[in-house]
Structure formats: C-alpha cells, structure tokens
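Removed from the display is one protein chain of the complex; every other protein chain stays in position.
Up next, subunit A:
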Amino acid sequence: MAMVRTKDLLENFNLTLVAGKDGIHREIITSDISRPGIEMTGYFKYYPKERLQLIGKTEMAYFLDLTFQEQKDRVEKLCTDITPGIVVTRGMDIPEVMIDAANESAVPILRSPRKTTRVISRLTNFLEARYAPFTAIHGVLVDIYGVGVLITGQSGVGKSETALELVKRGHRLVADDSVEIRQEDYDTLIGNSPPLIEHLLEIRGLGIINVMTLFGAGAVRSYKKISMIINLEIWDQKKQYDRLGLDEDTMKIMDVHVPKSTIPVRPGRNLAVIIEVAAMNFRLKRMGVNAAEEFSERLTTMIEQEKDDME
C-alpha cells in the first residue's frame, strides 16, 4: 500500500504551504479528517492528533476571540509531533501565533481557497481512494458496452484470446493477466492494470502486443468498475451448467459480492460473442427486463391453463 504524505496533498490539490515546511514529509496514516472545534475550547482529552486537522470559518472565528495566552496554548496542543498537517479553508489569514507554533513543531499549515465542506469531501475522497482495500486477481478486465466484465479462468483457457476478439469487436481492454482491484465504499470494485503492463496483451504464439498502438486509443481504458465476472473453464461432461439463468451465482472479492457466470469452453464455441451477450443481458436485467423470469412466468400461466383444461 502506497504511503500518503502531506506533500502529496500539496501536489494534488490547490493548497499553499504557509508554515511548517519541515514537516511536509509527515505521513498521513488515516483517511479520517478532524475539525478541532471542541479542542479550540481547551478540551483535548479525545483529540485525534494523528489525523489531518481542518480549520474552517467557525473554528477560526472562535480562535480569534480567545486571549493571546489561550491561543498560544491551543495551537501548541494542536501541533503534536504526529499531526500530519492543518488545513485552513476559505483562504483565511492565518494568525502569527499559529504560524510560529507550526514552524516550531514542524506541522505543515496548508491554505485552501475553497469552502470547508468542499475541501473535506475532496480530501476524504482522495484519502479514501489511497487507503481503499486492495487486491490483485489473475484475469482480464474488459469494458463491454459500458459493463466492466472480469474474465477469470485457469491459465491457457483462452482469456487473452477472448479479450483480443472483444477488442477487435470494438470493446475496451482495461487489464490483461493481472487486475489490480480496490474497493471503494462498501459496494464498488474498481479494477485497473499494473502500470508496467498497461495496454499490453500476451497472446501465445505472438508474444506481447500493444493494444493501444495496434487498435487505437478507443480500444483501451485505464480503470473500470467491475460489474460482473465470467469464469471460463474447460467443458466438464459431468458438471451441470446453468441452463435457465434463474439463479444468480456470485463471487466475493473483498467485501463485495459480484454476479458470476461460469461458461464452459469447447472448441467451436465463440466465447467473445457469448461474453458480449452476457454483458448485454446483464444491462437488460439491471434495466428490469429478465428473460428467464419472464419465461418462467409464462410457463406458470401455461401450466395453469392446461390444468384448468384438464379439469
């Protein structure tokens, strides 16, 4: 997991370093952000000192109303040796006493011209993404009609060949062979390629090919939400494959259950078309049209009718 340091915030956001520049290499160890309002009153019992501190208009206004001695005491307690930084929003002026304390304890003070709520949400998003649970899976990730399909299966079953055919049919390759997956929120998985092998596809007999230079920028994407999993496996005579599509199988990646279909591979089966249709059918289901269920209802009606005719 990549470490996040205070200087990463400076590089990624519209922030200016006002004081404490000796501390810009401090590590931010949590994505939580603290607004030290209660601390301004002098109550430091539960002060979350390891978090990034955010001072908005209210906190600053209260601070300015304090006596000089109180101000000095508060900022000294705010600037601990593990506090990664203090962000002051709305482009507010920063009092001398705060700057002095920050310089002395090497806690960076960063100023943002934006409103407090915006700053909180953007910082949280950034930190959450960096601290998101992370895993890597052997498979191929392709964007098919806007549906992120993760193709899994044993080595040599034909994942990369299928991906190539899908790209040729106008779909987009995200990652081949190894897919890095991070979880955002509770229910979203985002997949991307390891930087070294981005846009590359390995085809037995051809070697490594570059999909972007061969097929153009429209044939690749850098990341994509994973919506479904297609598991390819060599056709097993004894195994029963899904015939109806009434039940939805899932696979758990980190905390998220992703719909999964197992497709048996046999010479002469055009996997690219089958996967393409699986993606379209997935979209259709999410739009509320479920062919299998509709059929099942039709069958019920027909059987009922037959029964009535018999009686």
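FYI, contacts are C-beta pairs under 8 Å (C-beta built on N, C-alpha and C of every residue); 3 or more make two chains touch, one makes a residue touch a chain; residues count from 1.
Here is the rule we use: contacts and distances are computed from a predicted model.
**Q** Tell me the UniProt name of the left-out chain, picking from "Cytochrome c biogenesis protein", "Phosphocarrier protein HPr", "Electron transfer flavoprotein-ubiquinone oxidoreductase" or "Uptake hydrogenase small subunit".
**A** Options "Cytochrome c biogenesis protein", "Phosphocarrier protein HPr", "Electron transfer flavoprotein-ubiquinone oxidoreductase" or "Uptake hydrogenase small subunit" narrow down to "Phosphocarrier protein HPr" for the missing chain.
**Q** Which of these touches the unseen chain: A:64, A:217 or A:246?
**A** A:246
**Q** In the whole complex, what residues of subunit A lie against the chain that is missing from view?
**A** Given the touch definition above, subunit A has residues 240, 243-244, 246, 292, 295-296, 299-300, 302-307, 310-311 touching the missing chain.
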